[in-house]
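Working notes, structure below.
Just one protein chain is left out here, and the rest sit where they should.
Right after this comes subunit A.
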Amino acid sequence: MNEGYTVEMKQIVKQFGSVLANDRVDFRARAGEIHALLGENGAGKSTMMCMLSGVYRPTGGGIYLHGRQAGIRSPKDAMKLGVGMIFQSFRLVQSLTATENIILGESSPFWRGRGWMKTKLEEIRSLADRFGLAFPVDRPVWELSVGEQQRVEIVKTLYRGADIVILDEPTSVLTPGEAEQLFATLAHMKSEGKTVIITTHKLKEVMAVSDRISVMRKGRMIASMAKSETTERELARLMIGKQIPAARPAQARSIGKPLLTVKHLDVYAEHGRKALGDLSLQVNEGEIVGVAGVAGNGQKELAESLAGLRSWKRGTVAFDGMTFKTASVRAAMEAGISHVPENRMRSGLAGSLGIVDNLLFKSYRSPERSTLGFMRTARNRAWAQTLVEQFDVRTPGLDTPVRQLSGGNQQKLLFAREISRDPKLMVAVHPTQGLDIGAAQGVHRLLVELRETGRGVLLISEDLDEVLQLSNRILVIFGGAIVYETKGCEADRERIGLYMAGLTEEGEAV
């Protein structure tokens, strides 16, 4: 019956309130294989893995490890049974060193002198070396890069003796080069007989690393097969269910006059860190300019400077015939710059307020919306209603707190507000982050529409596929500067990946 499965999840049901996240899902994985759990955002794959690692408890069904029923009630229980999970958002204490993070769960000994610490450092360094995971073991985590932090997480899991290792969307934060390195590590773990499970929605990755593939859709298990038995095309069909027409690809078309010209911009972030150094770029009317890059290379600061949220030390920002002297949100808004921020619930929308109030945030001063400081309520509600219909925001009502909407509908609402102001330039940061394919396509269509109507779009995204698909021109940002520029139709994925990782052409040769 067991047939060498280390993990068996049978008829798993998980309910969050009224939402059914997993509906009688079966999942099995063997030792010595890399098993990819494929599905869109919200397909329920992370929920499944969270139950395996003890973060959630299943509403129904059973989990069996090595053929025995496992009572997993907490992450601690799961760890005792050899299950370790590496989450998309790392579970690391920023102020502690890498080693301290790794030994955090160890309770003994009470006294930890210098000698003891030294032996631990050595032990962890050698463990990391064994799996090809290099990182500075005695530096605080906040000084490490995202890729290094992920390595700390992996070593932490291995150190605690996990033989079933789950990685949730492991490559979403990595450069293509770092991802390659990760895959090599996973292969090594497989060869040592560990069960490796990765959840992902990236088909290329699945085909590159996995031995077996299970596909989930809308909380159900759709299919499970060996990699050799399937193709990328079939997987896509299984994952999405129906074919959704892609947004019209970027075409060579007539580009209008320059709209935004940024020259030699120097911006400092918190703690005096230089975020942008001598950054120059231009956006013209009727084009989408994609800025590709790995998180934390100045994307956030660039967008904030353009939206007037962050002041710059040096350089000029010229927009539509005028020059911004200082950062001013009001000036940027009135000049016609719209901004879709990277974290929609933090700086885009007010979660506890309703649809109408959120739509009014940028236009409440106008005479159509208010008179002498009093809101024209009835009129505004009707206006909100038309926008909700026009942008197809699915909501129970106009006063529903927007926190309760799905990510896709929140994003539609945000776009509705920004586009209703008839902007000349749209600065969109990670506009499809956390959205499922359908909602992402909707956002892509909106961006393309903006271009078709002669507006400029600056698309800042970590999703290289998105940038490649939509942009007329592609810029690569690294270390706070634009290091590479190419036309959308001539873009070469590999080359862009190298620049994203901070390697130049010379570096490629080495």
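Methods note: contacts are C-beta pairs under 8 Å (C-beta built on N, C-alpha and C of every residue); 3 or more make two chains touch, one makes a residue touch a chain; residues count from 1.
Definition applied: contacts and distances are computed from a predicted model.
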Listed names "Pyridoxal 5'-phosphate synthase subunit PdxT", "Cytochrome P450", "Sulfate-transporting ATPase" or "ABC transporter permease", with the criterion being the UniProt name of the chain not displayed: "ABC transporter permease"
Selected from A:108, A:126, A:228 or A:323 as touching the chain missing from the view: A:108
Hidden partner interface residues of subunit A, rising order: 55, 74-76, 79, 87, 89, 91-96, 100-101, 103-113, 270-272
